[in-house]
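Complex shown without one protein chain; remaining protein chains in place.
In this document, chain identifiers A, B and C correspond to the written order of the chains, with residue numbering beginning at 1 in each.
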Amino acid sequence: MLRYIRYIGAQAWQGFWRNPVMSIASTATVAGMLLLSSFFVIAQRGLDVSLNFLQSKVELYLELDDNAKPSDILALKTRIESDPSVDHVLYVSKDEALTRLKEVADKTGQVSLADVATNPLPASLEVKMRDAQQTKQLASMMRDEVGKGVVTDVVDNPSVVDKVLTITRVLSIGGISVLGLMLFVTLFVIVNTIRIAVHARRDEIEIMQLVGATDSFVRWPFIIEGVLVGIFGASIALLVLAASAPPVMGAISGFLTIVPIDFGPLFALALAGSVLGFALVIGAIGAVISVRSYLR
Amino acid sequence: MLRYIRYIGAQAWQGFWRNPVMSIASTATVAGMLLLSSFFVIAQRGLDVSLNFLQSKVELYLELDDNAKPSDILALKTRIESDPSVDHVLYVSKDEALTRLKEVADKTGQVSLADVATNPLPASLEVKMRDAQQTKQLASMMRDEVGKGVVTDVVDNPSVVDKVLTITRVLSIGGISVLGLMLFVTLFVIVNTIRIAVHARRDEIEIMQLVGATDSFVRWPFIIEGVLVGIFGASIALLVLAASAPPVMGAISGFLTIVPIDFGPLFALALAGSVLGFALVIGAIGAVISVRSYLR
Amino acid sequence: MSTLTARNKASRGSDRRNVIVLEDVSKQYPNGTRALQDVSLAIPDGDFVFLVGASGAGKSTIIRLLTRAEAPTAGRIEVDGEDVGRLTRSHVPHLRRKLGVVFQDFKLLPAKTVYENVAFALQVTGHPDDEVRERTDVALELVGLSKRRDHYPDQLSGGEQQRTAIARALVGKPPIVVADEPTGNLDPVTSWEIIQLLSRINELGTTLVMATHNQEIVNAMRKRVVALEHGSIVRDQAQGGYQHA
Partner (left out) sequence: MSTLTARNKASRGSDRRNVIVLEDVSKQYPNGTRALQDVSLAIPDGDFVFLVGASGAGKSTIIRLLTRAEAPTAGRIEVDGEDVGRLTRSHVPHLRRKLGVVFQDFKLLPAKTVYENVAFALQVTGHPDDEVRERTDVALELVGLSKRRDHYPDQLSGGEQQRTAIARALVGKPPIVVADEPTGNLDPVTSWEIIQLLSRINELGTTLVMATHNQEIVNAMRKRVVALEHGSIVRDQAQGGYQHA
């Protein structure tokens, strides 16, 4: 058994290196496709993060009656918070509202507001959405509250919110479907490449069989060779990615002062793992499929 | 000469059909990569249109002093319009502003505003940007006007505008670089596939040479065969695209009631033309490169 | 060698069983060519048979049928007691290991050296590494290729390729050796060495079937001769010559 495994390993290694043109070309194809896929996974992830950020900007303001009872305001706040589409609700008092306005006015260099005598600003509830898609529904619900003594006005921006949400949805569905097609084509192209390479060696398969080799004796070295192609291809793709990540990230970070694109600490690791695993499995599957046609 | 051309055509056709496994696999790879590229070009185009639409929502409002002289307002309007980053400027009178507000109020079912006695709303200039990236600069320029008797306030939303613009820029740069990589990998993979297929037939090339065939006599049939692979691959890709366009568009158009994604009338034609041309040229180039290694 | 000697003694009895039997075998290739028609042939264990006939007579076709590289269109083929036509896929390799075949076109693995090509026939049956090494070395020595052991097939002369194929067929000590024109690319001296080698192996009990055009060898050996003509057996003579007696 051990002898058999050693034999298979040696044969696969030999098969890889003694058909260098085909092995290198296959490996290059695998590397190219994986690089593209990875790049795309990263772009898709970036798109996702950007869109989430865009969505997280969607808020709803409820302007409150100056005379509303604190208990009523609290009850309303609690009620809104229990809605699963809401992330959190912030109470902004009249004073806070004024302070904020002053800060903004100072920053933007507009006329000073420091000398305002009576505070014209209402207190408000700022509702941050968890699921931005539900904003419209919540807003119309809140409008029913207007005039009941607590809420005086509901401020959203239905047309802008709608548009942002639509674009968000289209982009992320588009991104996911292109990614799906991408992975499918990657699989297809890699399997196809291995098939051509194995086809070119069909005579070898026939000869091995004629000399008394069993199917698995012929098949296994090819499978391991496919795995080798996968591993080498994935390694090249990952090396290129790793090498190009710092400059690309540097270039992007120029734009990123405002939008915090953070992939999370494990993203790189998970990506590398999936690329390697994906390549390895496709290599093996490609070999199995390809060899099968010549084992009759 | 004519005989030579006929000979080459016949040889290429024969070469394609008598190595069916390799021809079909190569064609399938070409089709897959082109399909992916096309899909991606379309997605990138969609992204572009969406982002332009998002950008076109960026506006600047200048609230005007109730006592400003019409000639001053007109002068300001003309000045702003001369800025190349501005698309157009709309004057909204106090009355119009009120009418609009009433309409919005009616639609959203808020308290009726029909009985407002004095009009509290200012007249304004609505500036639609052509180049949204310049909004900030224009806004700060306009703020210098505040208090000079015409403009009372400049309403933009610096943080939101900035964020939208940043995201827009990142997404479109990301889209273009992924597209670039995509086209490069497509080229690379197709050339690689043809190289493997030609490598598998290197003995044929050697035999032809030994029998007295000149380089071009060997090369041309392979080139035309590469072109055939390109044409067939492109045709398959375009057929799949054409077949999948209506349902995909149908599914998307659900979202598109608000964002008007319009690719323009010639987009499909231009896409089909480029795909075919690209495939044909790559097929030929791939064959030239591949055959060259065996013509020594 | 001890098992071979034992088999030899047993097989030289009065009624040796037939290790190869063809009964009314016909073969028509998919493109319509009729290569064999109603061929019947029985070869007892330990026999030495020459298969002769003009180019295209059907000699290689018979060999392809024995190894199940092709299936007969009609008729029954038996090798070492097994009905070749009814073998399951998984049993074909075991049939082929009983047959040491020298192919007319050699069928060497292009990405393996001479040594590796010969060793391969032992590796398929799972021999331990040191045994593979030892026996492969002996086989290469026998056909005079020790000096070329690390050449790839395309770095060999025609005769060297042929001898590699012969070494591969013999290295596994199969009970039946089938050689298709094994001296076509060899000079007379080397040819005779190979024939003597095969002859010795046959004396040790191996059944030998050899398709050949080498008139001199057939005439000199005075072994059984089966002559084919247009896919049919026209002569089957115990101690024959190349031409009709």
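Here is the rule we go by: contacts are C-beta pairs under 8 Å (C-beta built on N, C-alpha and C of every residue); 3 or more make two chains touch, one makes a residue touch a chain.
Bear in mind that the values here come from a model prediction, so they are computed numbers and not experimental data.
Visitor: Among the chains you can see, which ones touch the chain that has been omitted?
Guide: Result for the missing chain's touching partners among shown chains: B, C.
Visitor: Which residue, B:49, B:97, B:179 or B:213, contacts the hidden chain when the whole complex is considered?
Guide: B:213
Visitor: Can you name the residues of chain C that touch the chain not displayed here?
Guide: Here the touching residues of chain C are 29, 31, 33, 52-56, 59-60, 104-105, 148, 151, 155, 157-160, 162-163, 180-181, 184-191, 213, 215-216, 242.
Visitor: Identify the residues of chain B touching the omitted chain, counting contacts across the whole complex.
Guide: 3-4, 7, 14-15, 18-19, 203-204, 206-215, 217
Here is the rule we use: only the chains that are shown with their structure count from here on.
Visitor: Of the chains shown, whose Cα mean is nearest the mean of all protein Cα atoms?
Guide: Here the chain at the core of the arrangement is A.
Visitor: Compare the CA centroid of chain C with every other chain's and tell me the farthest one.
Guide: B
Visitor: CA centre of chain A versus CA centre of chain C: separation in Å?
Guide: Each chain reduced to its C-alpha mean, chain A and chain C end up 63 Å apart.
Visitor: How many Å are there between the centre of chain A and the centre of chain B, using C-alpha atoms for each centre?
Guide: About 21 Å, centre to centre.
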